[in-house]
Structure formats: structure tokens, C-alpha cells
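Below is the structure I would like to discuss, written out as C-alpha cells.
Note that one protein chain is taken out, while the other chains of the complex remain in position.
The block that comes next holds chain A.
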Amino acid sequence: MTRITRRDALALGAGGLLAAGLPRPAGAAIPMGNATPPPARIESGATLRVLRPTKFVDADETVFRANTQKFTAETGVQVRVDFAGWEDLRPQTAVAAQTGAGPDVVVAWADDPHIYADKVLDLSELAGYLGQKYGGWLALPQRFGKKWGTEQWVALPMGGSGGPCVYRISWAKEAGFETFPTDHAGFLKLCQQLKANGHPAGFALGNAVGDGNAYCNWLLWSHGGMVVDEAGKVAINSPETINALKYARELYQTFIPGTLSWGDVNNNRAFAAGEIGLTQNGVSMYFALKNDPRTAAIAEDTGMARMPFAPGGKMAENVLLLNAMVFKHTRYPNAAKEYLRFMMEAEQYDTWLTGCGGYWSHPLGAYAQSAVWTGDPKIAVYRDTNTVEFWSGYKGPISAASGSVAADYVVVQMFAAASSGQSTPEEAVREAERRARRYYR
């Protein structure tokens, strides 16, 4: 679960309760390594404009603004933060990059800094410092921070939103599963039993940018499939993909009717209404349930676990990453870098991480010690979000093409067509191959 439009947020309704209802444990000690920050000679009279995606949970905006104000108070640099709708952010970033005007710092989606790699500042020094101080960058942030195949950092990943399995504990027990299965066969059996007991599973197979891609990428990656190989050559037509499609078709039999039309918000609604017993989602749904007295009982019974692993025991869940970059066109590069450093330092970052209740999981190892992950032991599974070694466009270079494939729902529709029986797995994969080739040419 990842991209949710503002409309979806409205439908969820309870998102706003998050900030108010969260326990704020006293900041646990974040272990810090020895590192000296890169020298910052903030330009006199510097001002900054920052563009980032709009909040999904309230604290995301309030804490972010508070931290920014603190930066202004300490350095005298005026910072204006603009919040763009999730679907508007990419076009706005494109305009800034093309015109060389507008925001100095953009907290963009994962691939964007790579698309504009020649237009952004080198952040290697800063990333090196942060990595050294806070226990090293996790796998996914490393993948998206560094320019492909180099050690040069073009972006500073700030947080990732993951989508593990969310299920009803008592119904899983009723289905005979005291512990959550970690393999595909067990997972299928659990879903079959859930369905037999009247609590079907439900994963989005409609044109849902977030949930659809999350579920289908998991299916593909966890079976060893990939859209392209290391060189960026389309490699989706493989026995692994066929296996994934066959598995998806069996799993689809355990779904509630209508998942082919599901958007990003349907699974949240169906889960909250007790219509489904198992789905995949970000942490926000759990807090929405927990903070609403009418659904608190469901939250009590909600468990969260890793989706079945990829070969070699690797976690294979899709993550939506916030990736900050500084444009070369900024007049105050030092101030911009210093701003990012300030926001990533424990005093500020941990408040934000905790405030958001783990919605944006940390990119730096040391924050695993944050109180947010111990305050409610159930959400601990979100702690490791950014350790995933798969990425949108796996296993190829990060490029504009991977974004296009996701936006055109190529992988989602391959799985939807094969699951519903509209195409055989072989037909579905050939069609996906043809469409992917169009983007990777």
C-alpha cells in the first residue's frame, strides 16, 4: 500500500486522528557513531524553497513544519515548504528541473532524482556523514540514493512506506495458523481456509498505483521474477513469472469478489468492515482502526506480518520512498544541504518518525532503536521496510522507464488478466513483455 490520493485520505477519514492519538514516548536514545558534519558555510541572506508530497498523516506536516521552523530559528535561513498532491509532485518536479527555477530542494518520489541526475547536486559527503553517524544506510535507500553503478549520491532518501501483510489474528487461528506462514504454499493454504470460513482475502487488482503495484510486484519478485535484467533488457517472460502467474490464479480463488475493480482504498474499507480477513497495507490503516472507537476491537485483533519471502529468504515487498534532492540551480547550495542534514539529525528526524507513527520508515540503521518501533510492538514489522532489496523496475537501472511501466499498470494488468482467467499465463506475460519493451527501448 502506498500511493493514496487526497480523496482516498478523505474516505479513510480517520487518518487525521493519527497525530492526536499517538503515544509520544520520550525519545529513546538513537545510537550515534562518531562523525563530523561536513563544513557548512551557509550563504548570507540565504532563503530556501522546499517542495514535498502532501501529508497522509497529520503529524507528517506539523512535525515537518516544526522542524523547519527550528532550522530557521537556528540559522536564520527562511524556508518555505510547499506541499504538492501525490500525483502532482512528479509533474511539478519536472517543471522545476526543466526551467531551472522554483524549489531548491524537492522531496521527490524514488526515481525522480535519477531522471534528473545531471541537474542535482552531489550529496555524497552529506550521505557519507549521515551513514557513518547513524548506523549506515539500509539496502533500499542505498539503491535509490546512489547514481546507478556508482558510489555518488544524488539524493537523500528520507523515509519509505511499506506494505506487509495485514490480517485478523483470530481468523488466522481459526484457520489453523497459530503463526503466520512464511512460504507461498502455507500462505495459499491460509487464504483458502480463510475463504472457507467466510473471511476471504482481498488484494487490489484494479488500476491502483499503490496497492495494485504492491501486491503484483510482491508476486513477481517473491517468485524470482523481474521486469528487466541488470542491463535494462526486458526479461519478464521467464518460467519464474509463469509460476508467479499460476500461483496468483490460485490465490485469486480465495479473494472476495470484485478485486479486479479495487483501487487504493477498497481494501482498507473492506478490512475495516470485517469483509476480508487478510490484505496488504501500510501502517496507516492500523492506526485508523485503532483510533476509532468503533473499530478499536478490529485493531486489537489485527496482526501484521511479512508477506512470503523470495528465494533465499529475502523480503520482497514494494516500498514507496521519499527521496530528497537539491537542484543545481539553487542559489544557496550550502544552505540547502545544511537543511537536509538538519532534518535528518536524530533530534528532528526521530520526532518526525515517531510523530508519523512509522508511516515513513527510516532509511538509516540506527533509527531501528527509535521508540516508535517499541511503543506498539505490533508495528515492528514496518521497522524493516527499507531493508528490502527489490525496487520498482527490478533488476534494471533506475530510470524513467520503470516509472512509466508502473504508471501504465503493466505488471498489475498481467496478473489481473491471468488471475481472472481472461488470459492464460503465457498470453498475459507476452502482452506484458510487449508493453514493457515499448518503454525500455
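Here is the rule we use: a residue touches a chain if its C-beta (ideal position, glycine included) is under 8 Å from a C-beta of that chain, and two chains touch if they have at least 3 such contacts; residues count from 1.
What we mean here is this: contacts and distances are computed from a predicted model.
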Absent chain [UniProt protein name; select from "Dihydroxyacetone kinase subunit L", "Ubiquinone biosynthesis protein UbiV", "Lactate utilization protein C" or "Sugar ABC transporter permease"]: "Sugar ABC transporter permease"
From A:Ala155, A:Met325 or A:Ala416, residue that would touch the chain that is not displayed: A:Ala416
Residue among A:Ala94, A:Ala139 or A:Ala371 that touches the chain left out of view: A:Ala94
Selected from A:Arg49, A:Arg383 or A:Arg435 as touching the chain missing from the view: A:Arg435
On chain A, residues whose C-beta touches the chain left out of the figure: 7, 87, 90-91, 93-94, 97-98, 115-116, 205-209, 256-263, 266, 269-270, 273, 275, 400, 403-404, 407-409, 413, 416-417, 420, 422, 431, 435, 438-439
